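The structure's right below; bear with me while I get my questions together.
Missing here is one protein chain; the remaining ones are kept as they sit in the complex.
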Amino acid sequence: MEQLDLGHISLAIGFLLILIGFWGLLTQKNIIKIIVAFTILDTGINILIVSLGYIVGKTAPIVDNSVEQLENHNVVNSIVDPVPQALVLTAIVIGFGVTALMLAYAMKLFNAKKTLEINKFNDLKW
Amino acid sequence: MVTPIFIVAIALGVGFSIGVLNKLGKNFTGGLVLAAITFMTFISYQWFYAFTFGEQTPTYVYTAGFKPPFSINLLMGQYEAIITLMINSIGLLGGIYMFNSLKERGSNAQVVYLILIMALNVIVMTRDVFNLFVFLEISSIAIAGLILLEKGTRSMGAGFKYVLATSIISSILLIGIIFSYFITGTLNVDDFISLSISTYKGGAIVVFLIMIAVILELKPFPANGWGLDVYEGSDPGFSAIISGASATASLYVLYKIMAFAGVEWNYYISLIGIVTFVGSNLLGIKQENTRRMLGYSSIGQVGLLMVILGFKDILGENTPYIFFGILISHYLAKAGLFWLSGIVRAKGLKEWAVIRKKPFFLFLMGTFIFALIGFPPFPSFFAKWTLVMDLVQSGNIVWVAAILFGSIMEAVYLFRWFGYAIKEENKHLEDFKIEIHKIIPVWIVAIALYGFGYFVSQLTEVSSTINFIPFAFVILLFAIDFLPIFVKNTVAILGMAFYFYTIYPQLDNFRLIFEVIFIVGGILALIAGYAYKGKREGFYPVAILMYAGLTGIIEAKTTLEFFYGWELMTAGSYFLIIRGHRSMPHGLSYMLFSLGGAYAILAAFGIASVGQDSISMSIINNIQYIPTWAYALLIVGFLTKTASVGLHIWLPGAHGEAESDVSPMVSAILLKAGVFGVALTLIGMGAENNQYSVLAYTLGWIGAITALVGNLMAVFQEDAKRLLAYSSIGQLGYIVFGLAMMTHLGWLGGFSYVINHFLYKAILFLTIGAVVLRVGTHNMYEMGGLIKRMPLAFIAVLIGIIALSGVPPLSGFTGKWLFYNAVLDKGWYLQGAIMFFSGGIAFLYLWRLIHTVFLGQLKDNHRTVKEISIWFLIPIYTLIVGILVYSAKPQWILQPLAEIIAPFFPSNQLVWNGGTAISHYGNWAGTMVMAIIGIAFLAVLGVQLISTRKAHKVKQFDITYAGERPERPETTHVAYNVFEGLYKAMWPATIPLVETFWNKITNYLHDTAGFTRRIYSGNGQAYMLHIVFFILVTYLVIIGG
Partner (left out) sequence: MNIYVKLAYTFLGLMIVLNWGMLMGATMRKIGARVAGRHGIPFKQPWIDLFKNIGVRTTITHGIMYYIGPVFRLTGGVGLFLFMPAVFSGSPYGIWTNFSFEGDLILILYFQVFGMLGMALGAGEGGHPYAAMGIARGLAQHAAVELPLTLAFLSIAIQYDTFSVYKIVEAQQGGFQNWVLFTNPFAAAAVILAMLGALGHSPFNLVKAPNEILIGPATEYEGSYLGFMQSAGAIIHVMEAMLFMNLVFGGATNWFELILKTFLIYFWSVFVGIVFPRFKIEQSVTWFFKVPLLLGVLAILMYSF
């Protein structure tokens, strides 16, 4: 059996976090908890992105001294896939924006009804 | 040419600079935003122009100096140009519309709005899936952010649910995207296509994740509660943008994704689309809140567009035509309606009656609704036509049925809403204010709808042959609607007369009969319009619209032209009918039955076009594919107009409540359109073809039962116009029966009835209508003794009822005699007996009509009423001359008729010997009979004149009754419930089974809708659960199943 490498572990953690996030989104009644669940989901996805770009034994795709010191200066063969790393940055920013927006909503909703129970905000229905 | 990257650049630039420039005031920043969007629109337009009129080839724009997959690239192709143009235009108009409301929210809101439009542009143009994700998120955040900046708390919940739902959806999308990179090493759509990603290991799952996310963005039923809440809760300006721009962009994303998803997805996309289309429209019928209803409608329309995308391989090169035809109509009309809802500020559907206080807005509303339903001349009409044709030709009849069913559901709620707007009480409602910047966009989209309609019609060869002249005349009448009646009426009459003069030589005799009934009859009915005073706003355009449609179906050379005319006529007659008092529910049921019938006809035309190389009208003479079904559909469609039993329940109310001169138009004239259709169908089936004998046989029974039901119901009416309306049902039953016999005699009888019914029903409706105008009631028991005040009207009704009843010597007998012979000839004895029994019943209501209105006791409040208006008497007596001529010389009409029928149904069953008609069974000399009766009558009259020369004229109450001389007419006038005894014997036959049947169906649909829509509990988590379930179910069906 192959050894559990870092990539697989993080992949599993990512999925686990995604599931926890979904579970939280669907079960928690408190809006803040829902937002937390969303950030967990978001984090899970981010971990997923990074771990999919991971290649065993390679280093981060940052061209600095650690790479310069490599014997044959073979940068391409010594770093992990850089694209997911770039993507995850954007995804984090987006996730941040969404979380901020949600929190702003939470604030407004609380001001409106003095409660954070999501069940109470069903004026519009059917 | 400005490269499309500037769309992004200008938006970002302006967005950032506003952060600095907001000191200059919100008007300035708002103007800056509009200027930016204008520039973006200009860029799109430039490309659009280059693609459409130049030789422009699709162009890639690369960013960051790298080629994909290492950088993001945008594509500007023809579709991108069109879609971005649409997005930017609606963004611009929406920006104008929301100028003040954005200003109130501050310069941040203005920036966010600009960014939203920009994001939608990028969504359309980008070829990079991750970029797609980013800008989808930006657009979602922008929408949610704009909602967040609104005042009030009502929309907050909706906004939050929206954020939750879109974040779940984009999470799914992101997971899909990252795996797609993982397995292919690229994020570029074009690479996905060239690598055919779905063939990779795990590729199916990846495609599923991306696809399901994009589909969820389109708010598929039932995982769309979050979308509905936003449509309902947010500013109508945003709803317009979401419906017009956001949904359009998402649809295009779907199109892009489909390119690499694999063809097996097409079917599922159509499936999800049709479920969405039917589901949302079904739930829409239960809505009382306007914006939510419009939301349902928007989602439904997007579903329909998904169906079209799913069928793109089958529709082939017609796909863009169909897709854009429906998209443009939806996009413009829905934006217009949402904007209107912001101007009118009416929440509940019934409150929309306030719109009538500014009639022009009612016109706009009508334009949008008719465009949504797909009436001519709007683009959706042509697109829907092509869609149905292509789907049927490729054998997807079930899909057509589902689409048409969904469309009917949509029509149910839209027309109910429109009916409220036209008819509901509005005195207590406060008038709405108009802000000029809000109206301009609405006007522009309305004008654009007409413009695009014309443009689309010129795109294909078949639709460019449509004769738009009558419709142009309608527009002219709209333009002069401010003039007094006298002018408009004269213009209308002269226009129709001139048109008839020009069209007359082009018609064969068969069509000429109907054209004469439609146009000459129409002119006669219009003459009565001079009796009205004031302006009669809106009457002339819609009346002429109906006549334009009627002449359209007569002139039609292709099935498309026929359908075009048919729909125009339906629209015009709907407006005419709904003008009457208390006619709102009848207008709705008329419209729904008409639309149902029209769709049946549409489907039948589709079937008929299978295996043909043209869509000329002659294809219905030789249907290749499932001909029996096609003919059955055609007949059902036309029977909705002839109001045959089962499809008749709209008629009594519609005709009974219509205005005095409208009743003859919609009864004596309009019903003949259905007859024309039935006649065309039966000619198509052909006399010799035994294959369809079951169909004709059924039709015969339908006709006979209709005759019985109509006449029997007429007997028990207290309302004079309803009585005549039911009578029309019965008479049309005769005609259908006669035509269904498919023999020379049967057709001769049927056509004899067509002409007769036109003559006497026009006389009766005009006269009774004119009487109603004088006495102010429809109830016969409130009238009585009017012969003393209106002798000319009495004579008209007398002649009308003698002709109708078929008593010799007037013309009605012609039809009876022909029918007896035809029945014996055909061998339909039982049906025939029912017909003749119905004829006997007709005496009851005819006597009731003339007795309770004109005879008996004159009421006190009618002692000074005047004779009916001269403007009514002129057409009435013109028609009476027609009846007398026809009665005296039936051969003048029957002989040419026989020649017309002979090519289809061989003659020699009826021979003329001078004025004597001789059939195998008997003979009848019309002129001689009239002479004999006339001489006998005069002789007897002479004797009586001599013997009663000293007759003493007595007064009204000079009778004794119940032992005293009556002094009040009410106690002495026998009128109410006169056929009580008959009712006691025959009440089981008057149970409104058909009405109950349709009511049950209606209730069932309402209950289903009412029950189903409760899944939209308003709880944000429930909506997320719907999304998760939707994903699971779709997964099981598509991948696991």
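For clarity, chains are labelled A and B in written order, and residue numbers in each chain start from 1.
Here, a residue touches a chain if its C-beta (ideal position, glycine included) is under 8 Å from a C-beta of that chain, and two chains touch if they have at least 3 such contacts.
On a predicted model such as this, the values are computed, not experimentally measured, just so you know.
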Neighbouring shown chains of the undisplayed chain, as defined at the top
B
Among B:V20, B:V954 or B:I991, residue touching the chain not depicted
B:V954
Selected from B:A401, B:I444, B:A902 or B:A925 as touching the chain missing from the view
B:A925
Cross-chain touch to the chain not pictured, restricted to B:L195, B:I314 or B:L824, is B:L824
For chain B, residues in touch with the removed chain:
785, 787-788, 791, 794, 798, 802, 805-808, 813, 816-817, 820-821, 823-824, 827, 829-830, 832-833, 836-837, 840-841, 843-844, 847-848, 850-851, 854-857, 916, 920-925, 928-929, 932-933, 936-937, 940-941, 944, 947-948, 950-954, 956-959, 961, 972-975, 978-979, 981-982, 984-986
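Heads up, the rule we're going with is that only the chains that are shown with their structure count from here on.
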Euclidean distance of C-alpha centroids - chain A vs chain B, Å
52
Per the contact definition, I'd like the list of chain A residues that touch chain B in the complex.
18, 21-22, 25-27, 29, 31, 34, 38, 41-42, 45, 48-49, 52-53, 83-84, 87, 90-91, 94, 97-98, 101-102, 104-106, 108-109, 112-113, 118-119, 121-126
For the chain B and chain A complex, residues of the former touching the latter
69, 130, 133-134, 137-138, 141, 144-145, 148, 153-154, 156-161, 163-164, 167-168, 170-171, 174-175, 178-179, 181-182, 187, 225, 228-229, 232-233, 286, 292, 1013-1014, 1016-1021, 1024-1025, 1028
